[in-house]
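Input: one structure, supplied below.
Apart from one protein chain that is not included, each protein chain of the complex appears where it belongs.
This part shows subunit A:
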């Protein structure tokens, strides 16, 4: 009995921790399947986490924070699309610059709003989510899988990432499809951030994504840019993260394993996963290529 409780508690923790990763990975999927590399996911998530926490705090409602995070995600996604599609900026560098920009802007805003150095005030327990984001995340994966493969506009996204010329020949502008996909990417990834500050924690704290945006991208590569395998990869990374939390303070005999060794576990697993197990992972053919 005790064993069953332990396993189900662990499974629940894995699902909770997977939630932000799943949203971020689906955001990354939208952008990358349309042909745009997206390293700005970390920044999108931070912006979503911050907006969610601020609006959730002022309106005393997680849902208010959730939708505000989505709206701000749309805007930052649109801005990213503007840079990489309209201005043809280098995608990897622009992504890193967006992350840096957000890491600078948030302390700037918290100073103006709360006179604090980067954190937001805590939400009341009643104003937080209890389970909703996890359900939405999994539903989102199903929705995206269906939309990409079964609808006409979903196929446009796939073609924009594989054969933009073919898409253009059939009379659809690949640039417009990318604009839409990258903007949606911001929207979905921002929910990943909001699920950190409104669900896993109760406020925004500096750098609270701790690399999840990049891990989501790793999960995407691991899952060969497909929705369901990417979901599995997210669950796997979340499992390692849950394990990491459980293992802190672990003793082997009389030797206590240093906490830092345990904390780096998810990152080590990501490196090993990317280096070892995926075999040939085929990226969308036109990924990172500019449109002419």
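The rule is short, and it goes like this: a residue touches a chain if its C-beta (ideal position, glycine included) is under 8 Å from a C-beta of that chain, and two chains touch if they have at least 3 such contacts; residues count from 1.
In the analysis below, contacts and distances are computed from a predicted model.
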Missing subunit (named according to UniProt) among the choices "Ribose ABC transporter permease", "RNA polymerase sigma factor", "CRISPR-associated endonuclease Cas1" or "2-oxoacid:ferredoxin oxidoreductase subunit beta"
"Ribose ABC transporter permease"
The one of A:44, A:179 or A:214 in touch with the missing chain is A:214
Per the definition of touch given earlier, which of A:51, A:94, A:120 or A:183 contacts the omitted chain?
A:94
Which residue from A:114, A:147 or A:267 sits in contact with the chain not drawn here?
A:267
Specify the residue from the set A:9, A:86, A:124 or A:228 that touches the hidden chain.
A:86
Residues from subunit A at the interface with the omitted partner, ascending
39, 83, 86-90, 92-94, 96-98, 100-101, 103-105, 107-108, 111-112, 117-118, 210-211, 214, 217-218, 221, 258-261, 263-264, 267-268, 270-271, 274-276, 280-281
